[in-house]
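Omission of a single protein chain aside, the complex is shown with its protein chains in their original locations.
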Amino acid sequence: MLLGKVLAEAAMKEDKFITWLPSYGAEVRGGTAHCMVVVSDSEIGSAYVSKADALIIMNAPSLNRFKARLKKNGLLIANSSLTGDFSEKNARVSACPFSDMACALGNIKVANMIALGCFAALTGIVQPQSLREVIREIAPADKRELVTVNLAALEQGIKLM
Amino acid sequence: MNKVFSHPKSLRNIATHYCAGCGHGIAHRLIAETVDELGIREKVIAVAPVGCAVIAYEYWDFDCSEAAHGRALAVATAIKRVRPDNIVFTYQGDGDLAAIGTNETIHAANRGENLTVIFINNAIYGMTGGQMAPTTLLKQKTATTPNGREASFHGYPLKISEMLALLAGVKYVERVSFFSPQQVIKAKQAIKQAFLNQINNTGFSLVEILSPCPTYWGKSSKESLDWIRDVMTKEFPLGRIK
Partner (left out) sequence: MKMKTKILISGNEAMAEGAIQAGCRFYAGYPITPQNELTAYMAKNMPACGGEFIQAESELAAINMVYGASAAGARAMTSSSSPGISLKQEGISYIAGALLPAVIVNIMRGGPGLGNIWPAQSDYFQATRGGGHGDYRTIVLAPSSVQEAYDFMPLAFDLADKYLMPAMILADGMLGQMMEPLVVVRRPSAPSEVEGSSVVRGRNTEDEIRTTKKWALTGCKGRPANVVKSFFMKEGALEIANLKAQKKYRAVENKEQRWEGLFLDDAKIILVAYGSMSRIAKSVVVQLRQEGKKAGLIRPVTLWPFPRKIFEQLSRKKKRPAFFVTEMSYGQMVEDVKLALECRCKVDFFGRSGGGVPTEGEIIKKVRLL
C-alpha cells in the first residue's frame, strides 16, 4: 500500500495523471492487502485494474491471487524471500530477496522500497529523484530517522537492475 | 396594587386539545412558569415529541422543534452542541423516550449532554389509542394487552429512570407525580432544578412525571389520581433517584 502511495505521489510530482485504489475491508498483515496504481499521460478512466502491465508481489499468497491478473509478457517483480522460487512462462520475471536485503539494511519493513527502486529502474515510469523527494516528504516529523534507511533501500533497488 | 398571579408569558392563552383530566396541560404550564421565573424565554429551545403532546409548540410561546418519534434527544443534542448558550429541553412520553427512542435516550444521557428532559410517564400510548407502553403496569389492561400485562408474555414495567441513574453522564434524576396539589408543587420544584442544572452547566437532568390518562385508563379524573397514588407509585416510587 505504501509502496503504491510513494509511486503515486512521485508520478503526481511529474504532473502525470494518477489513481491509487486500495484494497479495503478485512485484509490482514502478511495476507493479500494490495493497491492498484494507474499512471498515465492522459485522463484515467477506470481506477480498477483488471489486467496489469506490472505486478509487484511481496509474498506467496499475493502471487497466487494476482498472477492471473498480469497482462501477457507483463513485468512481475517478486520478493523471493517470501515467494520462494517459482516460474511464470508468460511474464518477464524479476525476483530478488527483498526481505533478506532489507534485514541486512537493518529494517525488514523497507523491503517495499527496494522493490520500488527495482520497479522504477526497470520501467522508467517515474524518475528516481521524484521518489527520493517523496520519501523525504512523507516521513512523519517524529520518525525522521526512517528517511535514511528508506532512501538506502530505494538506491539498492535501483542498482539491482 | 401588586400583581401576584398571572398567565405565564411562555404559555399561549388558548384551550388545549387534551382530554379532561389529562396531565399534559399541567406539565406544559409548570414548564412555562419555570421558564418565565428563570427569565430564559428568549433563550429556550424545546424539542416536542411524537405522541399526544406532538403539538406542544402550539401552546408554548418560545422556539420549538418537532422530532421524529423517539429521536428528540438526538435532535436536542445537536441543537445544544450548535448553540451552547441556549437552554434546550425535550418533552417526551413513555413510548417516545423508553421504547422507540431508548437508544437515543441512553446515549445522550451517557454522553452527559447538558440537557433537560421532561419525561411524561402515563403507562400507556395515548395518541394511537391506548396501547401497551414499556411502563404499563402488570395486570393493566390496554388495547394490546386486553387481558392485562403479563410478565411472562410482555415483560415487566421498564424503570428507565433507575437505569439512566446508573450512567456516569447523568447528574440529576427525580420522579414526581400529579396526584395532589402538593405533588404538583413538588413536580415544579424538580422541573426548576432540572433547568437550573442546565443553566449551571451541571449536565444531563431528567424529571419523570407520573401523569394521568383517564381516557385510556378507563377511569374518572379523580379515580386516575387515586390510581397513581395507590398503584402506580408502588411500581414507580417517588423521589430523588440521583
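Order of writing sets the labels: A and B. Residues in every chain begin at 1.
Rule of thumb we're sticking to: a contact is a pair of C-beta atoms (placed from the backbone, for glycine too) under 8 Å apart; a residue touches a chain by one contact, two chains touch by 3 or more.
On a predicted model such as this, the values are computed, not experimentally measured, just so you know.
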- Considering the complete complex, of B:A27, B:A74 or B:V184, the missing chain is touched by B:A74
- Message: For a quick check of understanding: of B:V44, B:A99 or B:V184, which residue touches the chain that isn't displayed?
- Response: B:V44
- Query: Pick from B:R83, B:K139 or B:R240: which residue touches the chain that isn't shown?
  - Reply: B:R83
- Task: List the residues of subunit A that touch the chain left out of this view.
- Result: 5, 8-9, 12, 18-22, 24-25, 43-48, 50
- Task: Touching the hidden chain in the full complex, which residues of subunit B are there? Just list them.
- Result: 41-45, 47-48, 54-55, 57, 60-68, 71, 74-79, 81-83, 86, 103-104, 106-107
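The criterion applied here is as follows: only the chains that are shown with their structure count from here on.
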- Between subunit A and subunit B, tell me the centre distance in angstrom, where each centre is the average of that chain's C-alpha atoms. 62
